[in-house]
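A single protein chain has been omitted; all remaining protein chains appear in their positions.
After this line comes subunit A, so read on.
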Amino acid sequence: MPEPLLSVTDLTVVYDTARGPVTAVDHVELIVEKGQFTAVVGESGCGKSTLMFAVAQLLNPPARIAGGTVRFRGENLVTLGERELNALRWRDYSVVLQSAMNALNPVATLAAQYKDAMAAHGTHTNEEIRARSSEVLDLVGIDPVHLHSYPHQLSGGMRQRAMIAMALLLTPDLVIMDEPTSALDVVAQRSLMVQIKELQQLLGFAVVFVTHDMSLVSHFSDQLLVMYAGQVVEQGPTRTVFDHPSHPYSRGLLEAFPSIRGPRVPLHGIPGSPPDLAAPPAGCRFTPRCPLVHERCHVSEPALYEVGAARSRCLLHLTEAAS
């Protein structure tokens, strides 16, 4: 079998804080095949953004990679130097950061910012840069006249699209998107999702898409990763996880959405909030909030167990996996 496009193994990221080390990403595994759409979901504070920063090698102190590898097209990014990484960024992989609304430079036109990104990768004439910039704006549904606009002249949705266009300038193989739609209203959100999916099918790049709103990705992603307290608690084909969530946390996330169809039923969501990662609970980290908690959960730490096509970090699946 050929090597996957991206393969993350045992990745651990620690923030060194005044209160001691905070393990925001704890032995995470993630495999992304060429052209695949992977969604990473979980409540805020579960380590999603930290994981994306670590994969893209964009971490700054007090964050550091405490262990593990990030193999991208066969190379371990963790051991690469800044120069080698710069050669890969934008061209081989690109990142659309959370609050992309503010990630654009407010005092430069889109044209100037696109030019900088392309010029860093050498041999383009001004004419090529202009043509490619118009082309990517057109791809995301923005009139190329806006190349000469400053970010504040664009609506929130347009800024988000302009960031995605920038990420596509050099046709990378992997685009990482951290909550790109969270600041948009439902119609704008839905139309951006449809557009990302169409672009992905057209151009063939792989997407890792981070969101706290699980319902958003149900129709768009191939693979789903559910994170809780720095760990992957469930991983599997998206449809499988939505239809038969294995982990009590995934089930809780799914049941916390009111629906516009069917009878109106009272919902309770998941009581409480994710733990402080400086001092996570012993045993399973979901114990304080889990409706199925039992004695053993407080003492044994679950691993990821296979459950059909998915994997779940819950002791209830221990026996199933062993048999």
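Note that in this section contacts are C-beta pairs under 8 Å (C-beta built on N, C-alpha and C of every residue); 3 or more make two chains touch, one makes a residue touch a chain; residues count from 1.
Rule of thumb we're sticking to: contacts and distances are computed from a predicted model.
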UniProt protein name of the chain not shown, from "Sarcosine oxidase subunit beta", "Rubredoxin", "Putative ABC transport system permease protein" or "ABC transporter ATP-binding protein": "ABC transporter ATP-binding protein"
Options A:L253, A:C284, A:C297 or A:L316, residue touching the unrepresented chain: A:L253
Identified contact with the non-displayed chain, of A:L77, A:L97, A:L137 or A:M214: A:M214
Listed residues A:T23, A:T50, A:Q189 or A:Q235, member touching the removed chain: A:Q189
Residue numbers in subunit A that touch the chain omitted from display: 43-44, 141, 155-157, 182-191, 194, 212-216, 218-219, 242, 252-254, 256-262, 264, 266-273
